[in-house]
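Of the protein chains in this complex, all but one are displayed in their positions.
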Amino acid sequence: MKASLGKIIFISISFFAFIFCTLGIVSSFIFGESLQQMLNSILHLRIYEPYVGGKIVSSIFDPMYDDTGSGTLVYPSHTTFAEGNLDLVLYTVHEPVFNAAWQDFNEYWQLDFEFRTGFKNADEPNYNKSIYVYIHLDGKIGGETKTLFEQAENISFSQDHPWHYALSIAGKEAAIFNSNREKIDLAEVVYSSDGKKIIVRIPLRKKELHCLYTVETMHHYVLVGAYSALDFGNILPIEKRKSRTSGGGLVSRFAPKVYDVLYEKDQSQMLSSWNEDDFELSILYPVKINMKNVQSRTPLISQAKIKEIKDEKKLLEALLYKQQSERIQNLKNASLDSELNERALLFLHTGNKKEAENQFKMLLEKDPNNPSYLAYIGSLESMKGENAAVIAAVDAVNKGYAYLDKAIQLTDGVLEKLKNGEASEAELLHRLNALLNRGGNSQAVPNSVFLKAAQGVQDYLEAAEIAHISGLQILEAQCYWDAAICLLLDDKKSEAGIWKREAARIFQQISESDLENYSLEERQEFLSLYLHLFEEGLAE
Amino acid sequence: MKLWSSALQSLLLGLSTGTYCAMYCAPILIPFISGSENNSLKKTTVLTLLFLAGRIVSYVVLGIIFAGAGMLLSSFFNPVLARRLSVFAYIICGLILLQNFLVKRKLSKNTLEANKKACPVRMKLAVFTGNDFSTAVLSGLSVGLHICPPFWASLFLCVQSGSIFYACIIFLCFYLGTLPFFLPVLGLPFAVKKMPVLKQIAQMTQLLIAVYFIIFAGLIPLIF
Partner (left out) sequence: MSAKLVLTAFMAYIIYFFTISLQSNSVLAWVYGAFLLYLFVMMLFSKNANKYRRLFQLVFAVLFTVSFVGNLYDERGSMAITQNAFYESEIPFCHLVIPLTIIPYALTKTIIFPARISGHYASILSMLIIWLTATVTIGRGWCSWACFYGGLEDGFSGLAKKSKIKLLPKNNEIRIFHFSFFAFLILMSIAFLSSIFCQWFCPFKLITEFTPIVDIPSLIATFLFMSVFLIFIIVLPILTKKRTQCSILCPFGAMQSLLSPISQFKISIDTEKCTSCMKCAKACPFSAIDIDTIIQKKGRPELNCALCGACLDICPENAIHMEFSFTKKLAKKCGLSLSNKTKSKNKIAGFFKDLTQPKHAFVFSAYTFGVIISSSLATDGLRRIVSAFIRALSLGGI
């Protein structure tokens, strides 16, 4: 008896070890993403700073869509310039690094510039920016208030903060100068693969630059112009009308030739401060950079306020649910396609996915190439994978994406039509439905398995652009937020931060009076976004 | 009051950055002490103290040279100069460790006697420089050529203090602050006693480190 019991225990433990090994290995791969998040919540991994440019001391966001200089400038018509290429959105300053191993320079100082858009085509990169960074070291005497190459940018600097060093980035080349306009050293310029980010590393091998290690505060002026290989200061000139070799929108020969400057508020007033009568150029004001004693500012979030917003949201959702259920009843005998479509959407919003799917499939039978129906069916198919077994879940998601990709394909080119003023409302609606549904799925499915997060970012950003042109502020802000979430899934924290900030900025522009005109659904979206932003400390 | 606050500042500087000092010294100390013959707690303590003594002598000499040359006007160091000094530190340290390894390997009596007869002076010099005690002192001296920002900052505080006596106190406090991180080294002889194969591994590791220091951390950056 004892021997049998011993055998049973032995076999049981061996069986447990067998299960532990086999299921454990399989589970660690299937639930890999969750395990990674759990592990990172304990380890808080980050890369050793000298490999990634050094500790970040300052990140300054510049508003988007302000790449019009003093308000009138337009890009040259040359194909190398895509919309948003010269729109600076984030400027990051790192702490100077010393004794870095495995790098081109053991001592260097890194500055990062992020722009709203990148290369038109990754295979044909266009280095079309001419960036100037003028650096004032607080406490150092001397300095200059005129630009490095006079009349290149057509601006001057505040007397309180004359510059001591100037970094000139012209296309793919860069150099740093002192206030005597003597070149100190060449700097290294690296573009990210999508062209949205420029990393500049200034080697600190020359003694003249060693003071950068000890300075406590600085002031920076950052200016972005269009690159020209031939023109003075490598800045493309501005004329009244744009051409292949010049930008357009010139209103005065004293007006600045820069499209964007680093300024956290509206730059147009500052850039319009020239005075033709007194022959004075616009005076720029710098941003302050703290190089030492940098503490990350985690804003205090009021839990009471969060609860208040959540309660209001719940109330609104209950009201909306009631309204939608009543409407479903009213549409019981609907026969028109538009009413059936509305009914199907209402089923979806009230959580009745089966009915919604039936309705959409019925509608699709009548109109098989309707992108909106395809998009919603795709989402519904994909959602079936949520509670299914692993293999069935993968099949469901793949099936869903087949519909979603077709919806996107059928609506290609709508954004260009909209920019040319040729898109109809129906086309816009279909395109938005396709983008938002596919983007939503990309957020929901595990990125480590399906690798859809990057595609989700593109979908949401395109939807945001459509919303921006169409004046749909809440949708625009929501799309930026969702794009940021997809970027976080793709481990792109810095870029995610940019879009979250932009979502917050758009959100802040929505006034109380606008809210009064919003429908219940729009108010619900508003509150959801407000909650997200508030929890991150990006809204008041 | 100013002296005490500067001394405390220095001590805290040493305590907060002591891990980095220990990280630089670990590749030299750990294999060397683990691989030494007839190792005991007493011998390990003596070797470690000799190493640390060599280190402080180097620091003091460098400090006097920098102060005299007027280089300590800024609280931050010249990183290019620091890196160049480190290259020489690695080459010298590598040669010392290599010498120690070769002497350890040639410790059979017959080989020693045979070489003594062939060239007594050279042999005596080799044994003198390669024995554990000399190695500890010489490697400590060479490690002192590594300049890190905390060390430079403590020298800056010394110069700012205005008197030699105060400067010594301040520097001593900084140095004392870095010492606790060397205490784990005293546990090495116990580990080696438990697993004698660790001694062979340590000696081979010492050889690899010596070669790496001389070639990869020394000659290659120096020449190219």
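Every chain is named by a letter (A and B) in the order it is written, and numbering of its residues begins at 1.
To be clear about the criterion, a residue touches a chain if its C-beta (ideal position, glycine included) is under 8 Å from a C-beta of that chain, and two chains touch if they have at least 3 such contacts.
On a predicted model such as this, the values are computed, not experimentally measured, just so you know.
Asks: With the full complex in mind, choose from A:70, A:234, A:411 or A:447 the residue touching the hidden chain.
Replies: That would be A:447, which touches the missing chain.
Asks: Out of A:53, A:96 or A:439, point to the residue that touches the absent chain in the complete complex.
Replies: Candidates A:53, A:96 or A:439; residue touching the omitted chain: A:53.
Asks: For chain B, which residues reach the chain that was dropped from this view?
Replies: Residues touching the hidden chain, for chain B, are 19, 23-24, 26-27, 30-31, 197, 200-202, 204-205, 208-209, 212, 216-217, 220-221, 223-224.
Asks: On chain A, where is the contact patch with the chain that was removed from view?
Replies: Per the touch rule, chain A residues meeting the hidden chain are 2-3, 5-11, 13-15, 17-18, 20-22, 24-26, 28-29, 32, 35-37, 39-40, 43-53, 101-102, 104, 188, 190-193, 197, 199, 201, 390-391, 394-395, 398, 447-449, 453, 489-492.
The rule we apply is simple: only the chains that are shown with their structure count from here on.
Asks: What residues on chain A touch chain B, complex-wise?
Replies: Chain A residues touching chain B: 98-99, 106-107, 204-205, 207, 210-211, 213-214.
Asks: Please name which positions on chain B make contact with chain A in the complex.
Replies: Its residues touching chain A are 74-76, 78-80, 82-83, 149.
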